[in-house]
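Worksheet: one structure, shown below.
FYI, not all chains are in this one, though none of them got moved.
The chains carry the letters A, B and C, assigned in the order they are written, with residues numbered from 1 in each.
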Amino acid sequence: MENKEIWLRSLITDTPQEGRELAIKMSRKSIAAIQTDPEVRKQLRSDYANDTAQLIASAQVIALEFQTVALANNYWKHLED
Amino acid sequence: MENKEIWLRSLITDTPQEGRELAIKMSRKSIAAIQTDPEVRKQLRSDYANDTAQLIASAQVIALEFQTVALANNYWKHLED
Amino acid sequence: MENKEIWLRSLITDTPQEGRELAIKMSRKSIAAIQTDPEVRKQLRSDYANDTAQLIASAQVIALEFQTVALANNYWKHLED
């Protein structure tokens, strides 16, 4: 039980854009939970940033995480006039 | 914290068609968030636009994003009748 | 901003079968949004229509789109009894 960073305090964000950023963060943290070595992750990053199949798969993860974030925020409907 | 474009101000769109366009934009912005170099992205684009497996995977991302957009807009039911 | 076809006026359909057809149309339009050349698309079509892995991936896209369409139509429950 090493010291663990608390990185997800809330699913609520001020704006859709911040919700999007949270979804991207969630995707990245999942990768980091499996490949725990930051040096290896940095190395692997160039692999998938240049491979369209993997870029698309990453976009799919972000879409799934954003579904959760958007629902949690009731689609930020309170921001509409 | 470079200057960041705010590209997602709302999930609400006037019509289903615009909702579809937003879903496609969301998919593209996910790719851009990972592969940040527009020149590389342009190059990669010809890769996946001619590879059916990747076209289908892209369609899957759009379908997921559209699920979120459609729900946010309550399926544009107010436009019926 | 070339002249754009409006192909998605509503998610509401008369029957589940028509909902299914709309889901298929949505899948196809996603492909067309990325690979905009109809000649290339026609060529690519024989690729994936004979590759089971890609047929299954296509079926997955249709399943996702249909989830959206079916929910928009409240599962066509008004047609029962």
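Points worth noting:
Going forward, a contact is a pair of C-beta atoms (placed from the backbone, for glycine too) under 8 Å apart; a residue touches a chain by one contact, two chains touch by 3 or more.
Predicted, not measured: the structure shown is a model, and the values here were computed from it.
Copy number for the full complex in this structure file, with 3 chains shown: 6.
To be clear about the criterion, only the chains that are shown with their structure count from here on.
Apart from chain B, which is left out here, the chains connect through touching into these groups: A | C. Chain closest to the overall centre, judged by the mean of its C-alpha atoms against the mean of all protein C-alpha atoms: B. Rotation angle relating chain B to chain C: 60°, from a CA superposition, given to the nearest 5. Different-residue interface: chain A and chain B share under half of the residue numbers found at their contact.
Chain centres here are Cα averages; for chain A and chain C they lie 28 Å apart.
Chain A and chain B have Cα centroids separated by 16 Å. Touching two or more other chains at once is no residue of chain A. Contact residues of chain C toward chain B in the complex are 6-12, 26-27, 29-31, 33-35, 40, 44, 47-48, 51, 53-54, 57-58, 60-61, 64-65, 67-68, 71-72. By the touch criterion given at the top, residues 15-17, 19-20, 24, 48-50, 52-53, 55-60, 62-64, 66-67, 70-71, 75-77, 79-80 of chain B touch chain C in their complex.
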